[in-house]
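Below you'll find the structure, written out as structure tokens, and then a few comments.
A single protein chain has been removed from this complex, and every other one stays in its place.
Our next item is chain A:
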Amino acid sequence: MLITCPYCGPRNVSEYTYQGDGNRTRPDPASTDQAAWNEYVYDRLNPAGDHHEIWQHSGGCRAHLRVTRNTLTHVVTEVSFARDAGHRKSERHRKPGAHA
């Protein structure tokens, strides 16, 4: 499997670290809405088909990437920098080093 990093170009999957499902929205850290947190932590769409996910090019430029990949064929159709995905209010409060 190859993922084309927008910065480094096409690289083997072994250079990347899977950060998981990118369909989830992290609740505001100040939120005490238990249902929203539970959903964020435990519930997954898990589609058979196109899947939005976060990968880090940990063996390369270390950028976090938003990737669209088909879970049936493993074909990657879209890659962009996660930081370009638009900042939600909660993201500005995130601790440095926290997972995407």
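Simple rule for what comes next: a residue touches a chain if its C-beta (ideal position, glycine included) is under 8 Å from a C-beta of that chain, and two chains touch if they have at least 3 such contacts; residues count from 1.
In this section, contacts and distances are computed from a predicted model.
You can't see one chain of this complex, but its UniProt record names it "Sarcosine oxidase subunit beta", from the set "NitT/TauT family transport system permease protein", "Succinate dehydrogenase/fumarate reductase iron-sulfur subunit", "Sarcosine oxidase subunit beta" or "Carbohydrate ABC transporter membrane protein 2 (CUT1 family)".
Seen from chain A, the chain kept out of the figure touches residues 1, 12-14, 18, 20-21, 34-35, 38-39, 41-48, 51, 53, 69, 71-74.
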